[in-house]
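The complex appears here without one of its protein chains, the remainder shown in place.
For reference, chains read A, B and C in written order, and residue numbers begin at 1 within each chain.
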Amino acid sequence: METRLTEMRLISFASDNTSPAHPRVMEAVRKANSGAAKPYGADPWSIEAKECIRRHFGPDSECFFVSTGTAANVLGMRTVLRPWHSVLCSAQSHAYEDECGAPEALIGAKLEIVPSTDAKLAPKDILPALSRLGTVRFSQPRLISITQPTERGILYTLEEIREIADLAHKHGLFLHMDGARLANAAVALGVDLRVASGDAGVDVLSFGGTKNGLLFGEAIVFFNPALARDLPYVCKQGMQLMAKMRYVSAQFVEYLRDGLWLENARAANAMAALLGRELKKLPQVVLSRPVETNAIFARMRPDHIEDLLKNFFFYDLGPVGEEAGEARESLHEVRFMTGYDTREEDVLRFVKAIAALK
Amino acid sequence: METRLTEMRLISFASDNTSPAHPRVMEAVRKANSGAAKPYGADPWSIEAKECIRRHFGPDSECFFVSTGTAANVLGMRTVLRPWHSVLCSAQSHAYEDECGAPEALIGAKLEIVPSTDAKLAPKDILPALSRLGTVRFSQPRLISITQPTERGILYTLEEIREIADLAHKHGLFLHMDGARLANAAVALGVDLRVASGDAGVDVLSFGGTKNGLLFGEAIVFFNPALARDLPYVCKQGMQLMAKMRYVSAQFVEYLRDGLWLENARAANAMAALLGRELKKLPQVVLSRPVETNAIFARMRPDHIEDLLKNFFFYDLGPVGEEAGEARESLHEVRFMTGYDTREEDVLRFVKAIAALK
Amino acid sequence: METRLTEMRLISFASDNTSPAHPRVMEAVRKANSGAAKPYGADPWSIEAKECIRRHFGPDSECFFVSTGTAANVLGMRTVLRPWHSVLCSAQSHAYEDECGAPEALIGAKLEIVPSTDAKLAPKDILPALSRLGTVRFSQPRLISITQPTERGILYTLEEIREIADLAHKHGLFLHMDGARLANAAVALGVDLRVASGDAGVDVLSFGGTKNGLLFGEAIVFFNPALARDLPYVCKQGMQLMAKMRYVSAQFVEYLRDGLWLENARAANAMAALLGRELKKLPQVVLSRPVETNAIFARMRPDHIEDLLKNFFFYDLGPVGEEAGEARESLHEVRFMTGYDTREEDVLRFVKAIAALK
Partner (left out) sequence: METRLTEMRLISFASDNTSPAHPRVMEAVRKANSGAAKPYGADPWSIEAKECIRRHFGPDSECFFVSTGTAANVLGMRTVLRPWHSVLCSAQSHAYEDECGAPEALIGAKLEIVPSTDAKLAPKDILPALSRLGTVRFSQPRLISITQPTERGILYTLEEIREIADLAHKHGLFLHMDGARLANAAVALGVDLRVASGDAGVDVLSFGGTKNGLLFGEAIVFFNPALARDLPYVCKQGMQLMAKMRYVSAQFVEYLRDGLWLENARAANAMAALLGRELKKLPQVVLSRPVETNAIFARMRPDHIEDLLKNFFFYDLGPVGEEAGEARESLHEVRFMTGYDTREEDVLRFVKAIAALK
């Protein structure tokens, strides 16, 4: 098997989750693998990791490390929601679209779709849903969930987040941010992690690690400790209290202690920017959305896509539909993502291959 | 921090989950950390790991790798249970006692306690609960859950498992085995993993890795593929579909490919046997249950325990109560567990420390 | 209080649930109120009521009587759904819109909106959702839920139901019908209850009584007994097994034994037809949808509505929005419903009052 596993050389623009862990993260895990340690988060790495979180997100922040992004979203939300509450979110949000109904099944709450552009919510689109507050036949809105950057690669400005947060708080709701790629957003906005989340009004954050250089691991971060009171029970009951917690904590320590998160996100964004610039020159590709972080959405001919998939791994999202608001049905939308480890040479090889499509 | 983390040297008999991962497992993870890989289990390590499971548990077996023992128990059960079903189990079972109510909360089903000895169930104690079948005001028994070895370190013989399985199947129930330490049981019984589980009549198995040398990782194993049809959805919705699945799969490949599981379990059991033999010689300790795998239950004076805890890490289970059926209230029960990495010198140092208690 | 309760004389076109119970139903309840009876559905009225259901819906049908329409929808669905399933339904469906998230909270399943016209689904709109079958990140479609007549008062023809049923069954899904007003639909279609439901391919039916002359009471009807195997447990656990079941059963006996359901529904539909015909003559009102059963949807000026509400009870649905596809924002949509007890004189008085609006 050894042979079989190494002979492959996948050039992937499919997702930042196809990358391996950053060597420094891997090395931190290896170093943590020594001697006995107290289980269930009582080990020194876990204590240190929580300190790292507090250093980045504020001294009052509370966190819990979990193994998947679905767990981060669901358990963060579950901590603050009752089954008769609803979550206002975009139809393209990961929580709504890509988690096999986990939020509904494990929280009980309804996920209510709010109209969005590029998966981005605006206060004016949220407002009508708030008229349901106080009427007994409706699930009661209690959380607004935004993804930063959105599932279509678009950024909220800090002001836009603040406006949504203010709207939420004014009506007794909380603001949740799915920050599976928050690092990429922070880099793009030029601010630190706390400014990009808690300081902008976020109450509950899923802070991603997996897609930016970890083996696995996401952090649920609360900015108000009172709101987080039940978080440990929610996560233990949520099947996420790892016995050997040190193996996720040691990763977060390495990730956060001296800027690896920043370095990785910068690298990924830079490669996306390069790829975007190059693609703009090619007639085979029409960029369908702005390139703001590490995702590129574009339109291509299906036969071109088929050719390209022979040598590269990426996702064909299917025919361009109503969402894009155009009638060019012959084109498909594709998504290209870069990771912290995307090499410039692979980007250029990819561009060259596209340029060669006839 | 580096310094702080390494200066500690914890000598632990608290649990097999205080051990680090086996160096070979760590090395396998390191090797898997190379190049891009398809996410969500489409990577070559995951495909190979599933083949390893089939080699050990039978060609028809289906499996899913999850990050915690609670997830293995809950999601395996959830696949076969409806909310109006009940699970018959021991009051000491991990699922009943140590998972913050996850089975009830995430399955809906009731966990019904069946009388047990050393956390071990017997058909005659299960039978009365089956009289509830068909009566609408009762949750309907649908699963019997046993732990092998039990939470008190005791083995079921293969015949005992078979008898319970037959009883279950005769009444339309399934048999679940919490095998967080199945490797230790298989070693003690002198049989392979399949004989110890599926061949004895088990339908759904939680097969543990964390406690026998992995960083983390448990496998949910079904022996009847028809029963496992919804397993992938249950696990995805159960927040356990890891994006970079290779990091758990690579561990299982190493664990299962040439007997590491066996070697580790043997080492742990051998050290427990040694510790048990030595403790029997000491007046400070009364073994309270047979030593059959890698757990030792004993009674000691509270002041002795307090002294010992200054230099060693283990669990004081509190005053000997009704369960033990004795009135020696002045003694506490303690649990000592060994791991694959327990050193003979640490065992002897521990014994010496106990012998020195006055 | 007696005085206060009787001095009011509410003329309601708000809903068929504002009507009292039909005198014959009331009398049947009164007669059932004699002597001791076995509880929990073992009484003679309950046995007879189940026979009535079988006579109307087929000898193989199974049923359970519940107290609310929400219970009928949720518990019927819960019997056949697992939490990782989804229900395909209209955004205007009662289950989606008006049950405070009960389906999501109590089943776990996701309710997926399918585009609809007048709350009516068509196979071509359902088809795209079926492409989600087999992909692990999506809730798996398992049920199509239609309302007959729809929440906008529109009928499915028997052929339309059959087409949807065939589509469902072809893909391994079931067809659920919210028949809170099935009697009104059957009258409009000129067929009996079974032809209007099970014979057209419906698997699970909520058969309403409350809105057509009962005090309270809905029946969950399954046409395939194998599918209904767990129904009694679902309903008992669903808090709906009434101790003195005779009081709902006796109503269903009276409702079904010699055509009271038909007589009532005919009366309600006839009054809606009359009201519709009269309203068409008035410039103050624009009918916004066809009048097919006992509901009328129309558009009026807000000041007219305000005036009218001083003497009549009905619902103002708010400004005419996108759904209606027009820009006449100055008008509001209103709903007028008739019941089995709507008097011709009240209809004419209502029409006269509208005609007098300036």
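Points worth noting:
Everything that follows uses one rule, which is that a residue touches a chain if its C-beta (ideal position, glycine included) is under 8 Å from a C-beta of that chain, and two chains touch if they have at least 3 such contacts.
Predicted, not measured: the structure shown is a model, and the values here were computed from it.
The chain that is not drawn here is touched, among residues C:Leu158, C:Leu215, C:Leu262 or C:Leu287, by C:Leu215. The chain not shown here is touched by just one of B:Leu10, B:Val136, B:Leu158 or B:Leu317, and that residue is B:Val136. Per the touch definition above, the residue from C:Leu133, C:Val195, C:Met239 or C:Leu348 contacting the chain not shown is C:Met239. Within chain A, the residues in touch with the undisplayed chain are 40, 82-84, 136-137, 139-140, 230, 232-234, 236-237, 241. For chain C, the residues touching the absent chain in the complete assembly are 1, 4-6, 8-12, 14-15, 17-21, 23, 26, 29-30, 32-39, 44-45, 48, 66-71, 74-75, 99-102, 105-106, 210-211, 215-216, 233, 236-244, 247, 253, 257, 313.
Within chain B, the residues in touch with the undisplayed chain are 83-84, 86, 97-101, 104-106, 108-111, 113, 136-139.
The working rule: only the chains that are shown with their structure count from here on.
Most remote from chain B, judged by the distance between CA-atom centroids, is C.
Comparing chain C-alpha centroids with the centroid of the full set of protein C-alpha atoms picks out A as the closest. Mean C-alpha positions place chain A and chain C at a centre distance of 42 Å.
Residue positions of chain C touching 2 or more other chains, listed in rising order: 83-84, 136-137, 139.
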